[in-house]
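Everything below concerns the one structure shown next.
Yeah, one chain of the complex is gone here, protein chain that is, but the others are all in their spots.
Residue numbering begins at 1 within each chain, and the chains themselves are lettered A and B in the order written.
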Amino acid sequence: MKPSARITAIFTLVLLVCLMLSCFILRHLDSLRSQATLEEVLYIPSPKVVKRLSLGYDGLLADVYWTRAVQYFGTKHHLDSQDYRLLAPLLEITTTLDPHLIVAYEFGASFLAPPPPNGAALAQRAVQLVEYGISNNPDEWRLYYNLGFIYYMELKDYAKAADAFARGSKVPNAHPALRIMAAQMAQHAGELQMARMMWTTTYQSTQDPNVRANAITHLRALQVDEDVTALENLISDYRQKTGQFPSSFADLQALGMLRAVPVDPFGNPYKLAPAGRVEVGEPDDFPFITKGTPPGYVPRPFKFRASDLGTSWR
Amino acid sequence: MAAIEILGLEKTYSVGFWRKRPKCALRSLHLNVEEGEIFGFLGPNGAGKTTTLKLLMGLVFPTGGSARILGKEINDPRMKAEIGFLPEQPYFYDYLTANELLEYYAQLSGVAAPERQHKVRYVLGRLGLQDAAAVQLRKFSKGMLQRVGIAQAILHEPKVVFFDEPMSGLDPMGRREVRDLMEELKRQGRTVFFSTHILSDAESLCDRVAIIHKGELQGVGAVADLTSSVEGKVEIVWHGSAIPPSVKGLTAECHAIGDTVRAVVREANQDAAIDILRREGLRIISVTPVRVSLEEYFVRKLKICEIAAGISS
Partner (left out) sequence: MSARVVHIAANTFREAVRDRVLYNLIAFALLMSAAAVLVGQISIGIERLVVVNLGLTAVSLFGVVIAVIIGISLVSKEIEKRTLYTVLSRPVYRWEFIVGKFFGLAGTLVVNTLFMAIGVFAALLYVGHGFQSGDGWIVVAFYFIILQFIVMTALALLFSSFSSPLLSAVFAFSLFVIGSFAEDLRGFAGMAQGLSRWLATAAAYLVPNLSSLNIISSVAHQQPVSTQLIFSNTLYALMYTGMALCGAVLIFERRNLK
């Protein structure tokens, strides 16, 4: 007198079939609608509307939008996109809902300001975002740092950068680099050491994996630039001494100018190129380098290395 | 072929949220009901009558045993087309009229479309509901709802009908009508299985009864057989108002009414009592055997059961 086995079997089978098909269709739907939910952000007249509609659940909704912003950026970045137009509205809504979500401002500084494919090329909007953050969190040194960062890196307005760092250095518990950067901005703006200090500070000041990966990648590029410059200087010294270009790094070693075969930050040897130039073994490993690329090299859009997103620097 | 065969049907519930304790609602029940008889299923409240009916209707699944109705298994839809069921204190869709409700049930029972109207009308008339046919059920009184319940049970002319407390909520007139209906069903050759705790109804109607108490079957058989198993009593009436003490010791009840005394004595003590009365010189007016009622049998059986339970626990 138990329930009919036949009916049980039939309905279990139908249930499993429906389950599998629904999962399958869901993936298809996701690909169809990958941007649709996000694009609704464009229809919102202002972030304040979202805050009002959130019925007091700002925090939760802020988290939802933050998650969407990170997802959006990650997806676009992965696809080497040129268009990040939703990033600014997403970050603005996130910070309107939760003005104390510092990581959102950091994200904006790192990825709103630079040009595609690494960002949305909205430096001024990034400035506005961070200024809004500062007005809501006046004791958060990271925000002043990020403001200065945008002025320095993208807008090349060294005066305003110095001003931002100076404001930030007065905040209790500020990172010591802020004062140094403020002081040295006038003279050493544009120099490699300044850039290195800045990327290192960025790396140390944030917890967000994307921002850190971005910082590491830039730091590696700076190292390569420095190495290539130094090596090319050595090569021109060699030429002056011997009247010709070295055929390999061994020649430089023979003269005591080098102790070992020079390697790049990944441990791959640099290559000696004709006419006294030095090149990296794999240019694709180093986005953002300004030296050491073969002639006619077109930089490929890059993605963050998985190891960078998960690990810590040296 | 037996209309209803119950073979060791059993139901145990596990009660409680954290530690599940088993609660036995029905111990292994063996029972047969023949075709064409009116069978009474008696017992006090909570004895397991409704549980048995729910098991037979397939509303609840047994934890042991099986049953067959009209030779077919319980959940067989072909069998269900030939049975009718009236649950205890029935309740129906508030917003339907009696007509619509019965039409709906007729559809579900597989009554062919052309016959439905006719059968519905007949059954409404038979139960005196023809004036209320177009009234929504939420306006019905309890008695009227009971009658609708009976109507839906017999609508499709089933071979076996199951009633759970069919008389509940009815006034004496209504109860009379239901009794007449049950006898009419029997005359039509149908089997009626009903549960009740009103013993007088069972006594007059049933061919056979079963008594159940605390989930266990206590006795099955024709009413006459059961009552005759109980020791008979005799009523002695004599003139006067004196009650000899030795007689008093033999009687269960004894009281004086006007200038006569009436005493009820066990059959075995009948001769002894008469001797005593003669010796006292009292004039005996009548000596009549008293019919043992089913209630008597019932109470006695239950008392034995309680005592047995008391001894074993």
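Everything that follows uses one rule, which is that a contact is a pair of C-beta atoms (placed from the backbone, for glycine too) under 8 Å apart; a residue touches a chain by one contact, two chains touch by 3 or more.
It should be emphasised that the depicted structure is a prediction, and the values quoted were computed from it without experimental measurement.
Only one of the listed residues, B:100, B:235 or B:295, touches the absent chain: B:100. From the set B:39, B:92 or B:297, the residue in touch with the chain omitted from the display is B:92, counting the whole complex. Check B:49, B:80, B:190 or B:233 against the missing chain and you find that the one touching it is B:80.
Mapped onto chain A, the interface with the missing chain covers residues 3-4, 7-8, 11-12, 14-15, 18-19, 21-23, 25-26, 28-30, 32-33, 36-37, 39-40, 43, 64, 67-68, 70-71.
Seen across the whole complex, the unshown chain contacts chain B at 54, 57-61, 77-78, 80-81, 83-87, 89-93, 95-96, 100, 104-105, 107-110, 149, 152-153, 162.
Assume only the chains that are shown with their structure count from here on.
By the touch rule above, chain B contacts chain A in their complex via residues 55, 58, 61-62, 66-67, 73-75.
Chain A makes touch with chain B in their complex at residues 1-4.
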